[in-house]
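Please read the structure below before turning to the comments.
The other protein chains are all here in position, but one chain of the complex has been omitted.
Presenting chain A:
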Amino acid sequence: MGNDSFEDLVRRLAPQVLGALVRRYGRFDAAEDAVQEALLVAMRQWREHGVPEHPHAWLLRVASRKLIDLLRAEQARRRREDVAASRELPSEWNSPSDDADDTLILLTLCCHPSLTPSSQIALTLRAVGGLTTAEIARSFLTSEASMVRRISRAKRTIEDSGVPFRMPSETERPQRIDAVLRVLYLIFTEGYSATSGPQLHRACLAEEAIRLAEITAVLLPEDGEVAGLLALMLLTDARAPARLNEHGELVPLHEQDRRLWKAESIRRGVDLITRALPRGEVGQYQLQAAIAAIHDEAPSSEATDWRQIVALYRLLRKVSPSPVVELNHAVAVAMADGPTAGLALLDALDDPRLARDRRLHAARAHLLELAGEPDTARAAYLRAAELATNIHHVRYLNARAHSLGKDTT
């Protein structure tokens, strides 16, 4: 993080300044607004006049003034005694050693279980990521005004729930960290899965999720799941350059040009997960990252260590069972032991959540094709295409069906 731009610097300092302000005044709601305003001023002034000598202190001073203005206005509205105004301007109260804790507290606060996922995401991006409301609104294709409302409501919920600004207790902590990881992963998938619309902004979300996971990994160096999540993001993002062809069509993993994958991301991801795995209890992110690492390191689909992947999916089924994990497990078994074994597993899945899911039918189709049953494979591809709502998926599935023979209908 040595030679970052002033924008990166502003955004890196944002949670530290916010943490210091909330510690001092105890008003998360207003402090967050004040920091947002200070960030906007900094972006404007630093661009023109350069970064001040003590950027942290500069931001703190501007944000404190904004906060005092806000509290004053509020006091005036309430026609009460002007207590906030009589508070002294802070000078050197903030010790840098608190910054790391503050950022972690902010993360757990923004991902508080009383908030909806969309609010958690918006608040995390603003309060910890230092993104402006306009940037967040653009990423989610909504208006700035409605994003402002969503963020204000989220902050009010936090204020009303009376959560103190401190580290969650030992007993609470694992769940709260889990919630943080889930939110970061949601931000990542939101950015990564976008295959249409203004892709640029969405790609930024994946990048931002990786940045936030990196910050979290620095704050919690002993946590295997945090390392696992960061590794999973890096190893997934590594394939992004090969995921769509020049026409924007989806390219399945086994057909991707692996030379396009980002070698540096793979190296970092593999390194992270290799060091995390032996450290102790293995969770879902570490397992998913380990699976991604095997794919990323294989020279081709055929040369992939499918047995190892099957073993990892078996663990994942225990740690974090879900219909999609069952599906992926069945496909891995097919790749390791032949399509018939995989098909048997798929047929045994009678999860109602999957019956109308294109992924089940697409997986079946793929395995039937491998098993040398083009007619049933074609029908399954067509069924999957019917159920898909993403135009790129629909086209891919129809094209597969088409390649297996003429339409009889």
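In this section, contacts are C-beta pairs under 8 Å (C-beta built on N, C-alpha and C of every residue); 3 or more make two chains touch, one makes a residue touch a chain; residues count from 1.
Simple rule for what comes next: contacts and distances are computed from a predicted model.
Novice: Just go with whichever of "tRNA modification GTPase MnmE", "YciI family protein", "NADH-quinone oxidoreductase subunit M" or "ABC transporter permease" UniProt uses as the name of the absent chain.
Specialist: The UniProt record for the chain left out of view names it "YciI family protein".
Novice: Which residue among A:Ala137, A:Ala276, A:Ile291 or A:Leu346 touches the omitted chain?
Specialist: A:Ala137
Novice: For the chain that's not shown, point to the residue among A:Arg150, A:Lys262, A:His295 or A:His329 touching it.
Specialist: Final answer for the missing-chain contact: A:Arg150.
Novice: Would you mind spotting which of A:Val218, A:Leu260, A:Val324 or A:Ile391 touches the chain that isn't drawn?
Specialist: In the full complex, the listed residue that touches the missing chain is A:Ile391.
Novice: On chain A, what residues meet the omitted chain?
Specialist: With respect to the unshown chain, the touching residues of chain A are 134, 137-138, 141-146, 149-150, 196-201, 245, 247-249, 385-387, 389, 391, 394-395, 398-399, 402.
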